[in-house]
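Missing here is one protein chain; the remaining ones are kept as they sit in the complex.
Order of writing sets the chain letters: A, B and C. Residues in each chain are counted from 1.
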Amino acid sequence: MDTSQFRGVIPPVVIPLSEKKTLDLEAFDRSINRMIEAGVDGLFFLGSSGEVAFLTDAQRYHVLQEAVAIVNGRVPVLAGIIDMETMRVVDQAKRATGFGVDGLVATAPFYALGGPKEVERHFRAIREYTDLPLFAYDLPVCVHTKLDPTMLVRLGKDGVIQGVKDSSGDDVAFRWLILENEDAGHPLQLLTGHEVCVDGAYLAGADGSVPGLANIDPASYAEQWKAAQAGDWERVKEIQDHLARLMFMTRRVKATVGFGAGVGAFKTALWQMGVFNTNQMREPVQPLVGEDVEAIVDVLKAGGLMDPDAPIRK
Amino acid sequence: MDTSQFRGVIPPVVIPLSEKKTLDLEAFDRSINRMIEAGVDGLFFLGSSGEVAFLTDAQRYHVLQEAVAIVNGRVPVLAGIIDMETMRVVDQAKRATGFGVDGLVATAPFYALGGPKEVERHFRAIREYTDLPLFAYDLPVCVHTKLDPTMLVRLGKDGVIQGVKDSSGDDVAFRWLILENEDAGHPLQLLTGHEVCVDGAYLAGADGSVPGLANIDPASYAEQWKAAQAGDWERVKEIQDHLARLMFMTRRVKATVGFGAGVGAFKTALWQMGVFNTNQMREPVQPLVGEDVEAIVDVLKAGGLMDPDAPIRK
Amino acid sequence: MDTSQFRGVIPPVVIPLSEKKTLDLEAFDRSINRMIEAGVDGLFFLGSSGEVAFLTDAQRYHVLQEAVAIVNGRVPVLAGIIDMETMRVVDQAKRATGFGVDGLVATAPFYALGGPKEVERHFRAIREYTDLPLFAYDLPVCVHTKLDPTMLVRLGKDGVIQGVKDSSGDDVAFRWLILENEDAGHPLQLLTGHEVCVDGAYLAGADGSVPGLANIDPASYAEQWKAAQAGDWERVKEIQDHLARLMFMTRRVKATVGFGAGVGAFKTALWQMGVFNTNQMREPVQPLVGEDVEAIVDVLKAGGLMDPDAPIRK
Partner (left out) sequence: MDTSQFRGVIPPVVIPLSEKKTLDLEAFDRSINRMIEAGVDGLFFLGSSGEVAFLTDAQRYHVLQEAVAIVNGRVPVLAGIIDMETMRVVDQAKRATGFGVDGLVATAPFYALGGPKEVERHFRAIREYTDLPLFAYDLPVCVHTKLDPTMLVRLGKDGVIQGVKDSSGDDVAFRWLILENEDAGHPLQLLTGHEVCVDGAYLAGADGSVPGLANIDPASYAEQWKAAQAGDWERVKEIQDHLARLMFMTRRVKATVGFGAGVGAFKTALWQMGVFNTNQMREPVQPLVGEDVEAIVDVLKAGGLMDPDAPIRK
């Protein structure tokens, strides 16, 4: 299975909604094209930033159908197949496959936890039902299990998974994953889910990144990846500092916490920048308003993503 | 909305599988009838013990269809509508309603967490889409949010929820919930999810219990509830000690942890007692074998649930 | 080692301070005598409620010296010997012993965690250095390790520990501890650290309780224990409801969280009731003020602990 296409910057795509909380196709098209034109290397739909947990099955497949059509083969498409336990994930995998995506992304089981045996068996069972490249999504903040590096490399050598999207925040374990993957002949494409410490991950040997913030500033992430490939580490760091300061937008939100603050800030930024038409969120999350919107605009202006004189959209 | 029917012992029904991991209708019928005949006051399908996280949607609705037919109105039926976020839960609610169940049970949002505002809005949004009695399922071990007693009573007074199944293990918060519910005129039916401390919950004023262990020994739980209604607390405690010792079966499992040890032990017990035909589990969980089975049989024999001379089923 | 004296209500004593944050001996004397006269069965000094973590060693031994003198043999005295790891705890044990206390209370190691082997070895090592009765203090909220019931009973049978103060909030594990202790011939005195679910613990077979709230209302806890001994469970429950409502005082605090809200509320209540002369706290905690004090007074008046017309002390 050739996985060489899954390298570089692969943003998890944030989904624009109309005021009525339906998919805003015009903004979706604009945002996707903006990222591809900025030079991203792939796109990941139905991840956490893509509100996968909030979408009904019908809404999920609507997103995939439109996404594949808009991307139209210009970059590879990864699709999240996020559900609670193995056979529900298999159902999601079968359906996603029908929409022509290039790879699948699955987490460990969640809701009813087991131990490491069950986690490994879970990925092996999914492989039995799909021929697409499969990425393990290491996301303990959502699934409450940390994936063990040694197990991941074993699954890679056995052809069960072809890559890892690491959003664990555990950079020590990610380093061990990189080293064990090298020792095994690099069976896995290793992508960091960081927005803020991508420079260190590239220096350590990551094959790419999946930063939600690349929806806001795809050009900087694309340039950063090129600088890393060229070994220009001072430039990689310089761009990272700019991006880390942009990420302050998620720290400025006062009205809520968790998903509503993080993806809520991204949607608000895209709205204020004119990429999205609203910053609408899905139930039970409410869009940000008032001083939270103002704080995000301040961050965007400080980061050069908005004209200093631009008014706040209402 | 009359919720007086949701009192007493309402076991979360464990699902028997064939060796091929399909619903074993014969055993399902036997187990349900055994519980009803033992005097339980209701049945809860598609809870955690009912493997809800592991069932595909098709399998979930198959369970509900058969369950409603077998129960046939003899006791009220609660159905779990467990999914990640609001609109996915609403989808589950709409479908479950079509199968003729008497009430619904929903957790807080999980996977993508927010704060208390989102949790409250979540339940209010579900209410907009259903006319059935709705129970809030407080299950932080699975959903990683503890439901606040004051919020629950507020939702009760507003007619959003009609009861709570408390599996939080936080008996202090449950006591506060009972007291606040009393002060508000008892809008909520409060059911403890404990197997082991049901006596204390009854003494504190709980309206009933939802013990997974009642699949194994429904008669004792039914008798315990009657003793509590009669104020015979010494008897309530005596039965509880018997049941707590039975629950040791889940502590004896060595091969795995979590769901596979808990529900795995229940299925193994029901198999060894002749209620189930196998102890098969759903992917990625494996059925218990060898010394784990032997240990469970020992507990059953010590508790008088199996004949001391009965051989171990293979 | 005779441990029969360690039964019934053994409040963890809250320490009164002057405005200058020194031990207020007058109030200390008044509060201790008030509890003994109300019928408590023992007193526990230097527990969490006794600010053990905040006291310098010199302050700790000052408290013990004065406490033993005031109690003067009327009830048994337990002393917390709380420190990070084994040999520091042994140091505390040796010194506390010199002040003539009747028993010692030690937690699992904290700060640098190990596994269950180290926890068991820790208690065995402490035993080598003391001849006093030793209670294991199960307090995961502070030490981040839950003590295993089977290990505790093993330590009891081996004469290492003579009792357990269970403040784990894990009532299932406490039930198992009670049952395993019975099966082993009751080597351990089992005390619940609950304020709010003491009724259930007594019904389950606890040998007593260590409720911080008994500093506020010792008479009710003493009466509750007598009612439990007499098998009058309705009365036990009735008193518990009164006490649970009193405990609302800790839920009303808005200015801070954690220790400052819990013990801060107790000190404020004792101050408003005239038992303490201030509600002063130790660094870095600040005493409660303003609306937090008013809310606590409201709870005390509703519970009959303060005259409805009494003014708020300033």
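Of note:
Please note the rule applied: a residue touches a chain if its C-beta (ideal position, glycine included) is under 8 Å from a C-beta of that chain, and two chains touch if they have at least 3 such contacts.
Predicted model only: the values in this text are computed from it and were never measured.
Of the chains on view, those touched by the hidden chain across the whole complex are A, C.
Interface note for the absent chain: among A:Gln59, A:Gln240 or A:Thr268, the touching residue is A:Gln240. Of the listed positions A:Val105, A:Val119 or A:Val196, the one in contact with the omitted chain in the full complex is A:Val196. When the omitted chain is restored, the residue from C:Glu37, C:Asp57 or C:Asp158 that touches it is C:Asp57.
Against the chain not displayed here, chain C makes contact via residues 48, 51, 53-57, 59, 82, 84-88, 91, 109-115, 117-119, 121-122, 125, 142-144, 256-260, 282-286. Seen across the whole complex, the unshown chain contacts chain A at 169-172, 175-176, 179, 194, 196-197, 199-201, 203-205, 231, 233-234, 236-237, 240-241, 244-245, 248, 251.
One rule holds for everything that comes next: only the chains that are shown with their structure count from here on.
Under the stated contact rule, the graph of chain-to-chain touches is a line, running from one end chain to the other without closing.
Of all chains shown, B has the CA centroid lying nearest to the centroid of every protein CA atom.
Distance between chain centres (mean CA atoms), chain A to chain C: 49 Å. For chain C, no residue reaches two or more other chains under the stated contact definition.
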